[in-house]
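And then chain A:
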Amino acid sequence: MSQTKRIIAYCCEHGGMGAAERAAKEQSQFASDVVIISVECLGRVDLLHLLQAFREGADAVFVAGCLEKNCHHLYGNVEARKKVDQAKRVLDSLGLGGDRAEMFNLASNQGLEFKQSVDIMIGRVERLGPNPLGAKK
Partner candidate 1 sequence: MIIGEQKPLKEICDILEGHHRILVAGCRSCVAICLAGGEKEVGILSESLRLHSDLAGKGWEIDEVTVERQCENEWVREIAPKIEGKDAVLSIACGVGAQTIQAMYPKVRSLPGLNTSNMGAPIEPGIFMERCGGCGDCVLHLTGGICPIVRCAKSLLNGPCGGSQNGKCEIGKETPCAWEEIYQSLKELGRLDLLEANIPPKDWTPSRSGGPRKIVRPEAVMSETERQLRGER
Partner candidate 2 sequence: MKADSNLERILTSGKFAVTAEIGPPRSASADLVRKKAEEMKGSADAFNLTDNQTAMSRMSSIACAVVLMQQGLEPVVQMTCRDRNRIAMQSDVLGASALGVLDILCLSGDHQSFGNMKEAKNVYDVDSIQELMILRKMRDEGKLWNGDELDVAPKLFLGAAANPFADPFEFRVTRLGKKAAAGADFVQTQSIYDMERFEKWMGLVRARGLHERVHILAGVMPLKSHKVALYMKNKVSGMIVPDAIVERMRNAKDPKEEGVLICVEQIDHLKSIEGVHGVHIMAVNWEEIVPRIVSEAGLTPRNRY
């Protein structure tokens, strides 16, 4: 069994957590390597937190929030996407690969889509390999 991957998912209380709980309820066993951090709104997630996660050895970080134009706080999800794009640029310029960071827009009933998002991230980690800093920590 491949070495368990370190994937972090920031989920907003409305869209992201709803989808995550739905995925768990539907027993669609999404891999156990995902650690979910819940925030009131994705707008709260800062680029600094994303970069810290990678420095601590995370293989991939993704954020899951409400659908475009359907955000409970109007545009928290749009703010989060800007930060994910910034993170991608930094990861690319450092050679870690921008694909390790991603954002998914999910409605609170999209359990299957949440599982698919996890699978996408696992696929990327397998393609890009583990985070070289992961072994040290």
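The candidate set was assembled so that all candidates are chains of the complex that A comes from, given by their letters.
In this section, a contact is a pair of C-beta atoms (placed from the backbone, for glycine too) under 8 Å apart; a residue touches a chain by one contact, two chains touch by 3 or more; residues count from 1.
Just so it is clear, the model here is predicted, and its values are computed rather than measured.
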{"item": "Direct contact with chain A in this complex, candidates 1 or 2", "value": "1"}
{"item": "Interfacial residue positions of chain A with respect to candidate 1 in the complex", "value": "46-48, 51-52, 54-55, 90, 93-96, 132-133, 136"}
